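Part of the complex only, each chain left as placed.
By letter and in written order, the chains are A, B, C and D; residue numbering begins at 1 in each of them.
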Amino acid sequence: MTDDALNKLLEDIKTGAVSIERGVNLLRNLPCLDLGHTRFDLHRSIRNGFPEVIYGEGKKPGQVAEILAATTEHINILVTRVPEEMADYLLAIYPDATYNAAGRTLTLIRHPITYGDREIAIVTAGTSDLRVAEEAKTTCELLGSRAFIVPDVGVAGLHRLLACLETIRKARVIIVIAGMEGALSSVIGGLVSQPVIAVPTSVGYGASFAGISALLGMLASCASGVTVVNIDNGFGAACAACRINNL
Amino acid sequence: MTDDALNKLLEDIKTGAVSIERGVNLLRNLPCLDLGHTRFDLHRSIRNGFPEVIYGEGKKPGQVAEILAATTEHINILVTRVPEEMADYLLAIYPDATYNAAGRTLTLIRHPITYGDREIAIVTAGTSDLRVAEEAKTTCELLGSRAFIVPDVGVAGLHRLLACLETIRKARVIIVIAGMEGALSSVIGGLVSQPVIAVPTSVGYGASFAGISALLGMLASCASGVTVVNIDNGFGAACAACRINNL
Amino acid sequence: MTDDALNKLLEDIKTGAVSIERGVNLLRNLPCLDLGHTRFDLHRSIRNGFPEVIYGEGKKPGQVAEILAATTEHINILVTRVPEEMADYLLAIYPDATYNAAGRTLTLIRHPITYGDREIAIVTAGTSDLRVAEEAKTTCELLGSRAFIVPDVGVAGLHRLLACLETIRKARVIIVIAGMEGALSSVIGGLVSQPVIAVPTSVGYGASFAGISALLGMLASCASGVTVVNIDNGFGAACAACRINNL
Amino acid sequence: MTDDALNKLLEDIKTGAVSIERGVNLLRNLPCLDLGHTRFDLHRSIRNGFPEVIYGEGKKPGQVAEILAATTEHINILVTRVPEEMADYLLAIYPDATYNAAGRTLTLIRHPITYGDREIAIVTAGTSDLRVAEEAKTTCELLGSRAFIVPDVGVAGLHRLLACLETIRKARVIIVIAGMEGALSSVIGGLVSQPVIAVPTSVGYGASFAGISALLGMLASCASGVTVVNIDNGFGAACAACRINNL
């Protein structure tokens, strides 16, 4: 609830336009839609510019459908970590929805998205990192930022990265996605002046430890000004990139 | 070296204004000042907008002085992790330098800094996090962004945070610094729409594990769009915040 | 064996009402029902007020049925971590039993439970934490304390929590269940004066490390007087809450 | 701020007794005493019954003295982790203060403490755990609960524990403090029906890992209803015990 709204509410209470009892209630109940098991946050899009996001993993298709039923008239919806079975179930109900199989995202767009003119680059070290990149791209676009993917430019073949550098530099914000040792964010961080958000991925085996090596490498990076999100968290990286691109 | 410069160089080679031999040398040697043990990177400020930064920890005062002697006429300098003895040694040689004892930074400003008009908020959970906040603040200012600190608003006393929220929201970028469980970044990330950069600190004991608990908590945050830097890395957070604020 | 019982036994031995040989045996064999593979503890409910609890995970339906057959006439029974197949098997034998599918608990109530008048609040950060909350709720009720669940009030949407605060404060003991960074227990711990028991859950991915991040965050909490139980241990939190509520 | 206070404030705003501008300010500034680097929380004792606590580690004697100067007329004060030098410094200024060298606590009592009639037992596995026990005991007493220490009853000499069991059972809440494998809390948890709060200590070497083994052992305990606080956190255990004893 913004300060302006608070001022307005207090003024309405003073004039009697809003009773005290109702004032207490408004401060409590307004921003939530209570489904019993879920407190759906209808005002989040007002508060910080995001559509509602449903984390699909561990939920049943029916549960997700129930949430969608309660909400889709108000705002755009992004469901992440959607397995194919859940996608089939939901697409049967919402034929207008779009499923990105690579990124395992399902989107329901009910009001048109206005895009800014600056783009977000999503750079990956290997082809196996693409699933995270696709999740990030879909998220960016739903949040109002166009994005493009530069795949497979890991540091062991440095010429591949250098060949794409000019393209990468055209973006306003750069998301770097890498597994194994995660070195790509250090190298790119040293070559550009834009904000760089690093996403470690669980790609690799043995001492990759399901993304921990990449995570530690990105955190310990020798390049200044690189920030990091959780392992495989393409969604979170996109949110951060859009917070920046919306400035 | 930018693409424009590469085009220019190749053209000069074509016209003979630059010989082939010299072209090869230029591609190699230009951007480095070689001190024997250190390859000083004079062009970094051109390439990504940063002054030269010297990491003081583990270096001897004399070594730092030697690096400063080779560089200060060209660019502004920031030395981080400067213990008091090193500060005394360097201030005797460079009386114009400024030492921030709380943040353990020493700055040498040789050309005036132009500040933009948007500020960076640096929010701390406890008073013990202030040393990291001071390092961040000095860094921000040297990189051309004004910054202000909001101290001691940890989540165990939520009203302290809520009372400062309007102030925090006035900033363009927010750095959140917290030790122990690092919950402050999740709470602030849910209350604002700006970019939020979280810095875990090594404050706490036992299961705080010198910052690891805070680091993990910040990475696993339930608030979308929070990014994280290394433990106690106020400098890195400031670099990231300024990359954003410079957009 | 209580001290009174020890006094009584020694007196009986003195008077000869109990022979020495039998005294030695009584000290040994009384409180156990030996099924061969299991030493069933019939006196636990006398000793610390708990019904017998069977941990279902890793056991076969037939094994659990065998234990139930030996015990149900004496005391109430709680089986935890009961998969659906085991529930079906046991319900066929014990149609009076109750299965809570969400919390994976099965209860057999053979003597009526007397409830005290103070309740236990079970607060969860997300909807995915509900399975742990349901295990806790069933356990509380079997142990004689009424409990209610306040779901989905994680700290990234702080207004949801604040809207429920008065409800939470009505409880005598508060169980806080959260995955990811586990920040909810710090925030609630700072807002109430009741005992707060925190349960980390394995909800989340990547650097959530199956509950370790939440566990560390809860242990390192900046809020004084919050205690912690094992990851996903809704049963244990309920036992602790009832030890307190029984005071 | 309680709900009653919120109602009262809104009523005052309605009647004009409080202006809107002042209403906004009151909601913001009331509960904090701002020392510049520290937001001192004067209302915490009202909100959750605790005196103000200052964590001494990492602070300078002068900083602590400054905080004490701003606060001691209002409430009782507890300073924890006070090294001897800091104690000497503060005792020179506050001769009425009391220093517990074993527990490294300093207390300043400005209004009399009213004790309830039920006590807290603090049980330790070894003599090396006593420093944590002393911190817990001082904290309990400042928070209004009498406490007594049962030292050196570790499980490798089980008869020592059994000999003290009746004494332990007289308490209303039990704090168990143990290093190494932390088994004492499992054994006591199985022998009593009271709430048991376990504190792992950093006593031990090698695979004790500075308290991690004890911490894990206590969390994984086979005794139901034992809760755990951070390593060496006698203060936190006492806060939790008093939250319970105050019921």
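The working rule: a residue touches a chain if its C-beta (ideal position, glycine included) is under 8 Å from a C-beta of that chain, and two chains touch if they have at least 3 such contacts.
As the structure is a prediction and not an experimental result, all values here were calculated from the model.
This homomeric assembly is drawn with 4 chains in place; in total, the structure file defines 8 copies of the chain.
In the analysis below, only the chains that are shown with their structure count from here on.
Chain centre most remote from that of subunit C: B (centre = mean of CA atoms).
The rotation relating subunit A to subunit C, fitted on Cα atoms, amounts to 90°, rounded to the nearest 5. Two copies of one chain, subunit B and subunit C, touch each other, and the residues they use overlap strongly: the shared fraction of interface numbers exceeds half. Averaging C-alpha coordinates per chain places the centre of subunit B 49 Å away from that of subunit C.
Computed from the mean C-alpha positions, the centre of subunit B lies at a distance of 37 Å from the centre of subunit D. Look at where the CA atoms of subunit A average out and do the same for subunit D: the two points lie 41 Å apart.
In subunit B, 157, 190-191, 206-208, 219-221, 224 are the positions where the chain touches two or more neighbouring chains simultaneously. On the side of subunit C, the complex with subunit D involves touching residues 3, 47-50, 53, 166, 172, 190-197, 215, 219-221, 224-231, 235-237, 239-240, 242-244, 246-247. Interface of subunit C with subunit B (complex): residues 125-126, 154-158, 180-183, 186-187, 189-191, 204, 206-209, 212-214, 216-224.
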